[in-house]
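Supplied in structure tokens, the structure appears directly below.
Of the protein chains in this complex, all but one are displayed in their positions.
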């Protein structure tokens, strides 16, 4: 088994290549076949391999395609590594990716750059698979940058608008900042271990370093830098809301389900290094907690439905970081998977709405869509419930509850982190249902144009089912105690060390979480459906509006970075456009020229001056010869 | 004077004879072509007679002259250069209606002067050689007497040269007064007896340097050079730049090697200052100059500075370097002025930069030749100038004259600018208004000699640049016996 | 002899091309194409026919003929892996240069090709010669035709640019000549053998003071050529004013001669002086990376922009060279090749645009993707190469360089890595301004035609090959790199020297690494 492994990323790459080369010359139908088909076959291969993997349960499968290069012992390969962790990611990427591709055939049907869209999407899927299947960090880095490129290309897909291009560049550059940190991390890892092979590093690191090792800490923090950039976490989160400039399927696939969780994958993959450094772990958890709060509050104030979802994504990835930060590796990954389902679903629903409303994204201009778009409405409701962690029936409840629970029950947990998570959950349910109420209830404000057909509805339904049922593979101890998922990951990711004798409080905490979630929904119901005048009162308060603006702008990070980095850089560049060093040479040239003019003046053409010149020379020579 | 003495002075005798014959021919009837042939043949004959003297060793004609390898080589160099210049002169003078024939007599005379210079070992012969050269030059410079500039250049050169000769003579007198001899060897012996050089002698040397410096046109005695170069007819300018300077440099080297002047820090210091000043002033003056002949004048000032660097090393390698550089410099300068002469018409010389605009497209081969000459002056590889400069640098580094060497390198860069500038002008696109061939020209066959000469010069330049071994062997062989 | 033929064919081809211009306007192009193809074929043959050489003899072919015996100057050519790679690059880009000039150059076609071939010949000589005099000789020979290329067929400000280029390179070259002479005499006095032979001069023992001075002489030439800030100011002018083929050769090849010189001469000749100077050199490299990147961002002239990116990328070269380890040097060699390709390609694209629009001002461009998607894709590939996207050759180069330089100096490597972010900033601006946004021009931009695709496709293929399977190139370079490093392997650069410049990150397990390195060095694979 495993011979087929290389096909999984190769197929999308091949699709991309075909589309780049011939995309403009073949029919749309063929483009769709290639674009969707390549990912579809890839998903099928994943399924086959997954079944094989589950049945035989090897520790991992490795396939080396070729040796990339070999320089003085630095010999990374183009090699794939399949274990439980990558399995989960591959599964989400290929299947969700496949669904979104299908969805796109309808969503992008009218676009004239149809082939380019699918080429980029395929390229993205390929790179993302490369990222999660890489057996060494350099190959991972290849995928890592590759998805960055695709993200750039797809955010700026509608390139005629300068703002889109701006958003695209912003995304690429900011993630590149994180990547740079990560690259330095790789240099250090290589220096320490002489290899970038992930398995070797993990094995050796545990032997070489003891907990609290400084080098391990620096490396972990640097890797975290990369993760933070890619996953839109504080302080590099500002690109993600703007990334919504891309087509909605892109937002669903790249900026919700897969790419932004690459950071989670990286940390989970390198958990040995992280586990060696308590400082780094704390940093991960704190970043997660702060991000989820900040993004949650920002989401509350957005009007653009995609921006709400974008902030929500930041916030939910914050939960994953929170989980990782306390060592709850598998909980983080679990939440990733569930989030992948429901957030993709929500984005795709939003896309269907946007398509129906002639590319209207402002929620204030939506409303009353529940009747017009019933499939969208119900699937959206499932997604929203999952996002808001609606108790018991939603998948999101189980995954999020696990994270919150481990904040207290886990050894590395902390009451403050727990409270932050809880508050976050409360806000989450408010903004989620704010969205639901604003969009689907009330009166219809914009005429519904395009009604979704099967290509949109089928993916929605499938994702809806997953968002609902996905949670049942991992249930709490006191509630069925299903541990299929964490068992699956157990060989790779160690379980959380629990605080002893804490289990009896679990039901209390679950209850609390449920109350918080329902409370949030109720508040949203109150403010946005029942009594809209309450909102009016908020709008009248100066202070509240100031906060509203502050949150709306994403806590002012954009302005801050603009002042701190962007403007000085641009200024520095513009002010020195002519290159001041050049003027040094110009100065030298001018001095020489001045000398020329000075000397030229001595050549008067008057003979007596020449005589005088000779005499002066003679005097000088005599002076020298007589005095010295 | 014995017969062997005459044998050893054969080249000079041939030239003198040629002068006499020329005068007679003119008396019989003027014919440019005949004069031209006589001159060329006599130069060739004189040069051929040198082969007899190739292994002369060191033959002294007491007390004035010495014929040795060094002298033979320099005479050969001078004769060949004079030959080439006379070849280039034909077309140049043919288009002028003035009397052209005496030009060749003067040229022969001046060449004799230069030859005497390089084999002189006595102040008297030095003086005689120098004056034969100078007086001929006065007439040569002002030869095209209807041109205002020619006269102005002539009178400037005359007054200033006589003025500097006075310095030289007074210096000689003082040296004679303090040593009691006018022979180089005698002076060397006399000096060797002094523990400290007496004031009189130092003053004498100082004054002599003024005189020599003037002829070499080194700073601060250089000011005449651009004006004279500009005013004189192009072939004469080539002559001044090469033969006249080469002869003087030859005698300077001989004198200095003989008396071993390098022992005296004062003299070395003076020459060092002069060298640096010449390089700097020459190059800076040429920088934005728009008159090609003046540019070449300034560049020759700088090149004399370079030569002095090698001269200052004061050893065998230095002398060889000077000699090699001189060869390269002679070829290049003659070539450059040859191009100028070729492009000149009967009203004026082609001396403005504008005259060279788009030359590469109008007359590609002439432009190519000029480019090669300029690149050689700039010291770019594939030309003799590069090997020469390399030799000088090597000699300088070998003796660790770091200051001079670095100054040389720096100045080469400044120099590069104006050489390249001319090249740049040549490949500029022609303006629409500029006529492609502005002047009525002579029959092409008249230019045959010029074209042939320039081609030979170019080939020679490249040959030496690519394969200098042959020339090096000759120089080493000839000079080995000469320097004590 | 084959080495001599390489040079002779090019030179003869040049002369022939010039002469043939009188007969037919198209003939020079074909002659040039033919001669470059011939030498390219010969080099390819050399590459393919020589299996990866074993460690103890890095030299594949040697040719020796006394030239000026009086001075110990030989016409000495030798080929090792490094030279071979450089030659492949030279002729590959040479071939493209002929092709891109096919339509661009319409005046003085014959003379153009003469110069083109002679530049290539000079560069070939530089990469092959193992006699220092001859090296200087070729070093200068390649300048003149380049000067003509810029000065005659360049853009509006060509004369200024040509002058600047010439003066900068000459001035620095003369300093190198002095250093060569110094070395020659020191060696001569020591051994009594006066020779310019590289192999002999390698054995010179130098007093530290002398070594330092001589090294600076060599460095002067190479740092200006590379170029390193603050000696870079000739480059933006020369690159932006040259015709496309000139820019390609300048960026792709002439800069590489500087890097080559560092590797070939500075490293092995002055092992102690370089170690002393290393922190400063690396600092210069980092300054170059950052300074070039910042300036590239604000340029509006496309070719000028690309020129500044070259300044930035060449910073990696000096950073790597002075790290003295195999990773960094392999990175440097890769950087030489990949930068030659990627920057060359960007200049070619600029040339394509200029041919169509007659402007290089990116503020007047925009939205070309709509009508010229092929050009857009190709530009995208090379823009991505320029920001060193993994999978393309530049990534391997820069990553290896940084891995290597990290071993030598942590903080400087950190700043160099930040340069990658800046590369992203300026690179994306290129795409944005030219291919994205709305079209500001009235006319529609025609897409690439078949000839242009013929130029572009091989470059894309090469850059992908170099990014995905660079091993053949690395293998070819390895023996010569190890040879250059011989003087350094015994003693790794003392950390003391580096800590003077920058505070070091505390590292605990560096010894381990050294063990790994040693193990891997003995291991043939």
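We just call them A, B and C in the order they show up, numbering each chain from 1.
Definition applied: a residue touches a chain if its C-beta (ideal position, glycine included) is under 8 Å from a C-beta of that chain, and two chains touch if they have at least 3 such contacts.
Everything below uses one rule, namely that contacts and distances are computed from a predicted model.
For the chain of the complex excluded from view, the name given in UniProt is "NADH-quinone oxidoreductase subunit K" [choices: "NADH-quinone oxidoreductase subunit K", "Quinol oxidase subunit 1", "GerAB/ArcD/ProY family transporter" or "Ferritin-like domain-containing protein"]. Shown chains touched by the missing chain in the whole complex: A, B. In the complete complex, the hidden chain is touched by one of B:35, B:153 or B:234, namely B:153.
Residue-wise, the contact with the chain that is not shown comes from B:162, picked out of B:20, B:41 or B:162. Within the full complex, the residue among B:227, B:258 or B:349 touching the omitted chain is B:227. Considering the complete assembly, subunit A touches the hidden chain via residues 600, 603-608, 611-612, 615. For subunit B, the residues touching the absent chain in the complete assembly are 123-124, 127-128, 131, 134-135, 138-139, 142, 145, 148-149, 151-156, 158-159, 162-163, 165-166, 169-170, 172-174, 176-177, 180, 182, 200, 226-227, 230-231, 289, 291, 294.
In this section, only the chains that are shown with their structure count from here on.
Chain centres here are Cα averages; for subunit A and subunit C they lie 37 Å apart. Subunit B and subunit C have Cα centroids separated by 44 Å.
Interface residues of subunit B, counted against subunit C in their complex, comprise 360-361, 375, 380-382, 386, 390, 393-394, 397-398, 405-406, 409-410, 412-413, 416-417, 420-421, 424, 427-428, 467-469, 472-473, 476.
Across the complex, subunit A is touched by residues 164, 229-230, 232-233, 236, 294-295, 297-299, 325-327, 330, 367, 369, 373, 377, 380, 384, 387, 389-391, 395-396, 399-400, 402-403, 406-407, 413-414, 417-418, 420-421, 424-425, 428-429, 432, 435-438, 468-471, 474, 478, 505-510, 512-513, 516-517, 519-521, 523, 525 of subunit C.
Here subunit B touches subunit A in the complex through residues 155-156, 159-160, 163-164, 167, 199, 202-203, 205-207, 209-210, 213-214, 219-221, 223-224, 226-227, 265-267, 269-270, 273, 281, 284-285, 287-289, 414, going by the rule given at the top.
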